[in-house]
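Note that one protein chain is taken out, while the other chains of the complex remain in position.
Moving on to chain A:
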Amino acid sequence: MAAMYLQNQGFEEYASARRLSEEESRQDPETEPYKSKYKARELLLQLAEALQGFQDESQAEENIELTLQLAELWFHLGVNFSETEEVPTGEQYFSRCAELMQGHKMDQRCVNTCLNCLNQLGILWVSRSEPEKALKILQEAEDIYKMYMHNVGQPPLLLHELLSPEQTGSPKSRQAEFEKTHTLTLYYLAQTYPKLGDNEKSAAYCHLTLSRQLQSGHFQPIDWATNCATLSQYYVTRDNFTQGRHCLASASSVLSQVPEPSDETEDGENESAREKLERRKADISRCWLKYCLVLLQESRQALMDDIGELDRAKQTDLAKGGAVAGSKGSHNDDKQEKSEDPEKAEGADGPGCHHGDEKSQLRFESLELTALEDQVTDKKVTDFDQARAVFLVGQKYVNAAKEFYVLDGHVTDFVEITQDWSQLFRALSFFEQDFERRCKMHKRRADMLQSLLSELNQQHYLLVCRQIMYEIAEIFSEMLDLKVAIAEAADERPKVHAVKKINSLAQQSISHYQMFLDSLRKADKEMPKTFSEDTLRPALVANFCVGRLYSKFLSSDPQVKLQNMSKSLDHYQFVVDYCTSHPDIAELVKSELEICTEMSQLLPIQMEKIRLTLS
């Protein structure tokens, strides 16, 4: 009976409803935006009522088909009410749909509808700030997909097929749509996890989503590569270098397959397709650069912690290259997990319980990545040669990025790249045992930053100029300390040219701190009475450093010594006075203040002693 009704009337009503909802609604006037959708709703409700009428009269087998058709109708009504801003009613229909499908979830006729319905409910609960509920629902959807694929496998019907006179889908199209629905489930899970505080799971699901996009072929390569490279940065900040490198290599690989665009027309961003591709390549280079930089920095940190602990055992472990798991613990914890599979740390019920081989879950299997991944290690480095290898890769990417991000035209980006390059040298220098060579590395840093500084207009790039001045001052200070250490190691009084060098470095460091301090002056050239929050600590520390530097000058002339001590005192006194007049900020510069206070008392005494010898 029901079948006849559908053949004669029902299917057509459904087709009309669909047409109204999907096509005609686009022409609805601004004043009546839901006109067509309301009409569609009427038709759907009518149809549902009719089918419900038939339900009691029908045979068992026909009953199931009817049930599933009703369920799908409830789904479409749910969508209809949601789209017309009647979400609570929409929710009721989605719930009815889900309920009706209990016991039929593995049915080829409705499993796709079931997943779609659960997806909608998931979204709904997140929008009501109940992510826990949403998570359960979406996980159910994920499980149903897995179970269906494992136990049944037959491509399920497309949406609308149950309510259409002919089966319009092919196995291929049906499978494709089913996969799309599942990908959306994963994508929604990726968005739900952060609301529960689980970024790690979110990242894994983003990875999975990217993986499925790759498999399906439905993706825009430039966007895909950009997203993958961005994901790599998440892993880099979590010290998961293996995963980070994999994402970077994948991004590079996909991007390298994009053909050279020929069209020169500019898009809405005033950029041609060629420029856009070049820019994206440069961005990915910068992501690689960050990878190398963080790897070196984390390696340095690990060794410094070890030096502090003098733990031989841990050092050997590191040398063997313990894998770094992407867990939430500090890197100290990671060292213990050296032999465990990194992905296992993700948790038993993560995406890794799907296939037998867990590692494959977080890799993009279809990509050929050996060359790209092999160019740099994913393990923390422990000696200079290893560090240098990473450094060279980082430097390669600096140059690659600068091909697009030239100074004039991309000032901000060029500056950031240069700052990263400087930090790359700095990280490398830690592994260089020879002080002279170390000093040379710092000199490279000073040179590149000074040349950059000379190009920048302080008026427009004030913030960045300050950062650079400060960094240069620190570099010269560092070089000074190295030269002094070299002289001391020589175990004799420093030679004339070494003295000159040391004094010159002290002077250069001082002048750059001074440049920085001068940049804080107000329009009338006076120092502000009160520093703003972001410049406060640097300003005080700069004064402290200058005070310290004046005491590093080597001179046999007591007059010169007195002058330097006097200047030293001025700067220490500045810090003391500022903290006195602003007692609430003293905490920020606690250790420096202690020394400044001490020196401001000691120096006058020392100076007096020298004056006495002169008189």
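One rule holds in what follows: contacts are C-beta pairs under 8 Å (C-beta built on N, C-alpha and C of every residue); 3 or more make two chains touch, one makes a residue touch a chain; residues count from 1.
Here, contacts and distances are computed from a predicted model.
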| item | value |
| --- | --- |
| Hidden chain of the complex, named as in its UniProt record, picked from "Kinesin-like protein", "ER membrane protein complex subunit 1", "Translation initiation factor eIF2B subunit gamma" or "Annexin" | "Kinesin-like protein" |
| Hidden-chain contact residue, picked from the options A:K37, A:H76 or A:K290 | A:K290 |
| Residue in contact with the excluded chain [from A:R18, A:R96, A:R174 or A:R280] | A:R280 |
| Given A:T226, A:S250, A:S299 or A:S429, the one touching the chain that is not displayed | A:T226 |
| Sole contact to the chain not displayed, among A:E49, A:E455 or A:E594 | A:E455 |
| Residue among A:T113, A:Q191, A:T242 or A:S299 that touches the chain left out of view | A:Q191 |
| Absent chain, residues of chain A that touch it | 122-123, 126-129, 183-184, 187-188, 190-192, 194, 199, 202-203, 206, 209-210, 213, 223, 226-227, 229-231, 233-234, 236-238, 268-270, 280, 283-284, 286-287, 289-290, 293-294, 297, 407-412, 416, 455-457, 459-463, 466, 522-523, 532-534 |
